[in-house]
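Every protein chain of the complex appears in place save one, which is left out.
Chains: A and B, in written order; residue numbering restarts at 1 for each.
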Amino acid sequence: MTWVNIIVQGALLGGFYALFAIGLSMSFGIMRLVNIAHGDLIVLSAYVALVATWYTGFDPFLSLVIVLPVMFGLGYLLQRGLLNQTLSGGLLPPLLVTFGISIIIQNTLLEVFGAQDYRLQEGAIETASLQTGGFYVGVYPLLVFAVAVACIAALQFLFYRTRLGRAFRAVSDDSDTAELMGIDNRKLYALAFAIAMIFTALAGVFFGIRTIFAPSSGPIRLILAFEAVIIGGLGSMWGTLIGGVVLGLAQAIGAALDPTWQTLAGHLAFLAILIVRPSGLFPRTRD
Amino acid sequence: METVRVDRATRASRIFAVFAALALATLIAMPWWGDAGNMRLVGEMAYYLALAQLWNLLAGYAGLVSVGQQAYVGLGGYILFYLTGVWDMNVYLALAIAGPFAGLIAIPVSFAVFRLRGAYFAVGTWVVSEVFALFASLIAVLGAGSGLSLTPAILREISPDRDTRDIILYLMSLAISVFVFAVVYLLLRSRHGLALTAIRDSERASASLGVNTFRTKFIIYIATAACTGLIGSLIFLQKLRISPEAGFSINDWTVVVIFMVVIGGIGTLEGPFIGMVVFIVLRELLADYGKYYLILLGVIAIAVMLKAPYGIWGWIIQRFDLQLFPVGRRLALGLTGGPTDSVAKI
Partner (left out) sequence: MTLLQTHNLSAFYGDFQALFDINVTVEEGETVAVIGANGAGKTTLLRTLAGSLVTPPETVVFDGEPIGHKTPHEIVRLGIALVPEGRRLFPSLSVEENLLLGTHSERRGPWNLNRVYQLFPRLSELRRLPAPSLSGGQQQMAAVGRALMSNPRLLLFDELSLGLAPVVIRDIYATLSAIAAEGTTIVLVEQDINRALDASSRFYCLQEGRLALTAPTKDFNRAAITAAYFGMQGRAG
């Protein structure tokens, strides 16, 4: 029974990691931008939710009404105002600028909130569990997994069944020609990043409910998201989900052997897959 | 009869060489005219400069933008503490081993991270550093989460007297900085340096010309790891304690180093000097304001990347066509034997 438990926990954990990864995967897929500040933006979202709950008395889920638009707007401005200028300079500018943003976010949060841990309180759902087939499944992890799946499905719909999604795919294929067809790349990139931020903000709130967070919590989120994307293979959203699940399983197995080995087990699985199958499990991009 | 000569030095670089020698002599003499606080600061600057030169070599010349060099800083420190603490090894021997051993560890690491390119390579190196930190925190003999301390006995091996010890450590930091700089400088002056510049400018083109890009990058990565490990061992020798968090701290060893190189001028030898000075000045000026100096550093780095991607020195090169450390080659045309002004630049 315990092994089934481990697999279920690991898979559900994977839903979390996939949720972390969606925003990162989007910005890479559409803009070829690896956002080093991604993890910090997840944490920033959690802090925004925290402040929202302080001032409005909303619970964290309800605070999404505030957090999502705020992060959407921030993302649009960030891309339009700053990141768009880095896209034509080669490898270094986007990397270093997002690195700079990461440091700025972390240290500003540190100055404003201090180094102590916070958590978003959602109440009973955090510990509720369902009983199926002789073992318990947490309701919250199940919810997060379902949200991750719903988000990916929504994105697939956006990409393949809408005009905007068609433009995203065209720009991802060939941004020069897309511009020659009348697409305003700068606006499109800003919109793409803003949409990615919606998913990032969702991830932040769900994360903040489940775990304590502090200004320094960003980098490890980036690494987890990154590992999920690479394991799953660049360019495939469903691949990212599977990558997250693989990562979650590796961590769950590691944790079962010894709780302090959890994160390490995930990293080692990532490195192993990297060596054996560098393009991931379901790669799709043409680079 | 006209001959063509390939000049390495420029007039500016010759003048500068004199100044540099004088400055170095002054620094070496510091134990006689400075106090312990000054020596500690200059020593710190020396380490940062060395780390910056190495990161510049890796990222600015070999195109390997690593965000994980802190892995080797901590590794060097842990090797030193382990060998002296657990194996009772002589401290100088341990120091001598730390660097090469870090380089050895870098070999299997490179097999994993070289699978990735660009920004993915960067995050991959970060993952490796996290793995090192996690291992260190889990292994009991390495002190697990709380780390290791240097025993007084080890320090006495360097010198029983505290003042003498400070002087020795200071001179060692200067020596390592000069050594690393010399290695980087000679490398860039050599044929390999030319290969690196070619790779940096266009990897495909240089590969098609027969430059073995993989082997060159591999060697640079291993050599940089070894030197970084050596520096790490010296840094933690001075700090007397090491822990996973301190040893593998990305903020302490990578963030500031990257900012130094970027602000000073990536891909130039002069850049890291300038960047290091800017960083230290900022940090000392804003010392009372908590983390604001880091925020400001981030803002400056972003501004530099967007407006002046070649950094302060890059801007100076553009305005004044200056090169202080002669790694380029200039064609000199003129009569046999006589000194001439350069005509063409390579």
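We adopt the following convention: contacts are C-beta pairs under 8 Å (C-beta built on N, C-alpha and C of every residue); 3 or more make two chains touch, one makes a residue touch a chain.
This structure is a prediction, so every number in the text was calculated from the model and none was measured.
**Q** For the chain that's been dropped from view, list the shown partners it touches.
**A** A
**Q** Among A:Ala170, A:Leu268 or A:Leu281, choose the residue that contacts the chain missing from this document, as touch is defined above.
**A** A:Ala170
**Q** Out of A:Met181, A:Ile212, A:Leu257 or A:Ile275, which residue would touch the omitted chain in the full complex?
**A** Selected residue, touching the omitted chain: A:Met181.
**Q** Residue-wise, where is subunit A in contact with the chain that is not depicted?
**A** 163, 166-167, 169-170, 172-174, 176-185, 286
To be clear about the criterion, only the chains that are shown with their structure count from here on.
**Q** Indicate the whole-number Å distance between the mean C-alpha point of subunit A and the mean C-alpha point of subunit B.
**A** Averaging C-alpha atoms per chain gives centres 33 Å apart.
**Q** Provide the residue numbers of subunit A that touch subunit B in the complex, in ascending order.
**A** 34, 36, 82, 85-86, 89, 91-97, 99-101, 103-104, 107-108, 110-111, 219-220, 222-223, 226-227, 230, 260-261, 263-264, 267-268, 270-271, 274-275, 278
**Q** Could you pull out which subunit B residues touch subunit A in their complex?
**A** Interface residues on subunit B, with respect to subunit A: 59, 63, 65, 67, 111-112, 115-116, 118-120, 122-124, 126-128, 130-131, 134-135, 137-138, 250, 255, 258-259, 262, 266, 290-292, 294-295, 297-299, 301-302, 305-306, 309.
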